[in-house]
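One chain of protein is taken out of this complex; the other chains stay put.
Right after this comes chain A.
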Amino acid sequence: MAVQNSHLQTLEDESIYILREVAAQFQNPALLFSGGKDSITMAHLAKKAFYPAKIPFTFLHVDTGHNFPETIEFRDAYIKKLGVKLEVRYVQDAIDQNKVKEESGKYASRNSLQTVTLLDAIEELGFDACLGGARRDEEKSRAKERIFSVRDDFGQWDAKKQRPELFQILNGKIEFGENVRAFPISNWTEEDIWSYILQENLELPSIYFAHKRRLVKRDGAFLALSDYLNLVDTDEIIEDVVRFRTVGDMTCTAALPSTANTVKLVLDENKASKHSERGARIDDQRSESALEQRKKDGYF
């Protein structure tokens, strides 16, 4: 075993504690799994928390239909190896049922449409807790999120009604119909995640590493060329060697010109770049409070 970094050890122990509390305090908890690095880390921690027993969570993926095919392929292979149950619910179904309306125009994205599908899935499958891989360092309104965040019947988040969280004591008491979003890796930073992936030798979808790809150059950013993207006249199609820093939808996740093709190189390059991780998320740049508004509506 590699020599462990002491702060990573602390973070790991803390996350395992939280995952075990979720398993104990709730009847039917789900782990939200997107196939991204944060949910992969969370799944790995869940394996460690309960070994040799099985992971006591159902995995849930809200599939927008606009994911990178590499991520979906990875997701399925990973789930098979882990031996857990995966439920997938599709945003396309909500669109077909006229529950949500597909956005139009140049910046059309299915990102905010996920909320309806997520809330429907929680109700359909009866989850009383959902584990999310959100981190407080990602965005300003995330910085105020509790480890256990209570949502009402409508999945809504009220910043002013959050329970105070003291020490390591987690109060998961809820009424029937309410549910809790639990964030076991709240205190990890992006750098911690990559350092841990390196230490634990975790596998990731290939799009996290440098590869050659056809791209759309728009507003100074590079988007993956795909059928889901509404092209406009000013878009320029190019080919370059890039990697992705997050795995959101193909329509709103910008690529980074990079030759980093190993975990170590990605870690070094991120450290040197000083750009924020969500800087490449077009959906968050819509306004200063874009993510907070989505969270109030029930987004995870």
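Just so we're on the same page, a residue touches a chain if its C-beta (ideal position, glycine included) is under 8 Å from a C-beta of that chain, and two chains touch if they have at least 3 such contacts; residues count from 1.
We take it that contacts and distances are computed from a predicted model.
J.: There's a gap in the complex where one chain should be. From "4-azaleucine resistance probable transporter AzlC", "Peptide/nickel transport system permease protein", "sulfate adenylyltransferase" or "Sugar-binding protein", what does UniProt name that chain?
T.: Missing chain, per its UniProt entry: "sulfate adenylyltransferase".
J.: Of the residues A:191, A:219 or A:268, which one touches the chain left out of the display?
T.: A:191
J.: Considering the complete complex, identify which of A:80, A:99 or A:173 is in touch with the unshown chain.
T.: Of the listed residues, the one touching the omitted chain is A:173.
J.: Across the whole complex, list the residues on chain A that are touched by the chain not included here.
T.: Contacting residues on chain A, toward the hidden partner: 1, 5-7, 10-14, 16-17, 20-21, 23-24, 47-53, 136-137, 140-141, 143-144, 159-160, 162-169, 171, 173-175, 186-187, 189, 191, 274-276, 279, 288-289, 292-293.
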